[in-house]
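Removed from the display is one protein chain of the complex; every other protein chain stays in position.
Naming follows writing order (A, B, C and D), and every chain is counted from residue 1.
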Amino acid sequence: MKRIAVVDTTFARVDMADDAVRALRSAGTGFRIQRRTVPGIKDLPVACRQAITEDGADLVMALGMPGRADYDRTCAHEASLGLQLAAVLEGRPIVECFVFESEADDPRALETLARRRAEEHALNAYALLFRPDDLRRRAGTGQRQGWADAGRLRPR
Amino acid sequence: MKRIAVVDTTFARVDMADDAVRALRSAGTGFRIQRRTVPGIKDLPVACRQAITEDGADLVMALGMPGRADYDRTCAHEASLGLQLAAVLEGRPIVECFVFESEADDPRALETLARRRAEEHALNAYALLFRPDDLRRRAGTGQRQGWADAGRLRPR
Amino acid sequence: MKRIAVVDTTFARVDMADDAVRALRSAGTGFRIQRRTVPGIKDLPVACRQAITEDGADLVMALGMPGRADYDRTCAHEASLGLQLAAVLEGRPIVECFVFESEADDPRALETLARRRAEEHALNAYALLFRPDDLRRRAGTGQRQGWADAGRLRPR
Amino acid sequence: MKRIAVVDTTFARVDMADDAVRALRSAGTGFRIQRRTVPGIKDLPVACRQAITEDGADLVMALGMPGRADYDRTCAHEASLGLQLAAVLEGRPIVECFVFESEADDPRALETLARRRAEEHALNAYALLFRPDDLRRRAGTGQRQGWADAGRLRPR
Partner (left out) sequence: MKRIAVVDTTFARVDMADDAVRALRSAGTGFRIQRRTVPGIKDLPVACRQAITEDGADLVMALGMPGRADYDRTCAHEASLGLQLAAVLEGRPIVECFVFESEADDPRALETLARRRAEEHALNAYALLFRPDDLRRRAGTGQRQGWADAGRLRPR
């Protein structure tokens, strides 16, 4: 029985964890889901490490939604580096799923983007743990999360 | 009995630690508060680690107030990365509460912002240690600290 | 028998791993190749560390293809720092092979660039493990991967 | 008997260590001072760690003077991150005292700034080791090093 932790924030304006959990459950079985919620994205790295060391997670999804200001980009950068540190130190995947408010002007479009990205990252997370061959088959095929796939550069 | 460390700076122009401590005490019991004061924000990361390893803190609040110059932003970025490092290495939450002087032109508005942010981060810190379910209930609800909450992107 | 891990992404739009593997095999023998595929470049550092600690790789090639947006450059920077962390912590070379979509406007030119760079980095990887003297002979000679070599600044 | 290390560079254009040492000695007793000099600011982090692990320093002052070019700012940023790493890993304070040549156009003003900043950081270093309550009393009071203090935002 594997353990997947889903860690999210109160700062985000969309409840992406719901979509991530639904997608994980739809993908298969063989794992238990654990939840942690922290205030903001800078609180994610240590919570992800705690999810691994205290809760025994085999993989963590880190969900966040940085705002529109320049400073939000700086915070996201710092959080991303913290996530890199936690993942490399523990040797366990931390799947970062960030949606920037600036990615869409229309609230409905932004919400749809956030939900889709959470779902697609959740399917990636499942594949990392249970179906590595699925990922390998799609190597170099221009997959995107939330937006339409870019596809191979030129079909062979 | 948990231990919460509140670490602040002599560089800051508002005594945010007072407000943080008051908010922590108003939130509940079951913890002791320890204080450390360092010169500037770049001195915070090691002091936070010392608060954990030497004083046994279960959680640390790191309070700082970067100035208006470009270089202050660089220093804040370096301090934030140091805080990420300390938190991830120790596996203990370090709640960063930075207020940039450039966030408000009016001194009174800036002071109010600093006090409110310190209070609200203190309540988050309390919730991280004692009421994780309170945070989880607010996942994805657009909480902000010091400014008005942004709220959910679209009510469901 | 040495082990070389080739780690790539589903985000990339060219299957560079194929070219890397072919170039490795053409370079010599004495090694086994292991593959891992992850969703995006930020997932590479932890996968590279896992390739070393779990699969016993002596050297890892990390292949990625960041997109054209500013944010892609930020992600590549974060991934690169994660790769530095993983390589230095493990003391094993991680040969980063990134091709930015913005390096060429024409899709055919971009694909050619990606394939050549993957091949040339693969030959470098082989040399790092098996022919360090080949690298030393070329010290300071302006080698490039994917583009034409720059050459020595002035022939002696 | 505590040990304070003062680490400086041959790159700096003012001998700030002299002023730092004088200020430390004027502040009190109970410590021995150790000196190390390295070529440039990027050599400071490892020298600071060596001062802690090899010389047994309880606190390190890291003095540097980056030049006026853009690249000097990058080097200072890299050095600062290295200092964060060393301080957090060792759990010992490293008081960074950098003076940028671009902070003053007039050489005499720049020298005065460098000397004052070194002195005031030295007094902070002494307080960190021997008089933590002095720092705490000045929490949130807008202290500056080298320039006039900014003071509290609004007197209470």
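Here is the rule we go by: a contact is a pair of C-beta atoms (placed from the backbone, for glycine too) under 8 Å apart; a residue touches a chain by one contact, two chains touch by 3 or more.
Just so you know, these numbers come straight off a predicted model, no measurement behind them.
A.B. asks: One chain isn't shown here. Among C:Arg25, C:Arg68, C:Arg108 or C:Arg144, which residue touches it?
C.D. replies: From the options C:Arg25, C:Arg68, C:Arg108 or C:Arg144, the contact with the absent chain belongs to C:Arg144.
A.B. asks: Quick one: which of C:Arg49, C:Arg92 or C:Arg115 touches the chain that's been left out?
C.D. replies: Of these options, the touching residue for the absent chain is C:Arg92.
A.B. asks: State which residues belonging to subunit D touch the missing partner chain.
C.D. replies: 8-18, 35-39, 42-43, 45-47, 49-50, 53-54, 65, 67, 71, 74-75, 78-79, 81-82, 85-86, 89, 107-108, 110-111, 114
A.B. asks: Tell me where the left-out chain touches subunit C, residue by residue.
C.D. replies: 73, 77, 80-81, 83-85, 87-89, 91-96, 100, 121, 124, 128, 132, 135-136, 138-145, 150-154
We take it that only the chains that are shown with their structure count from here on.
A.B. asks: Using only the C-alpha atoms, find the rotation that maps subunit A onto subunit D and quote its angle between 0 and 180 degrees, to the nearest 5.
C.D. replies: About 145 degrees, rounded to the nearest 5.
A.B. asks: Between subunit B and subunit C, what's the gap in Å when you average each chain's C-alpha atoms?
C.D. replies: Chain centroid spacing, subunit B to subunit C, equals 40 Å.
A.B. asks: In angstrom, rounded to a whole number, how far apart do the mean CA points of subunit B and subunit D lie?
C.D. replies: 25
A.B. asks: At which residue positions does subunit B touch at least two other chains?
C.D. replies: Those would be 81, 85, 89.
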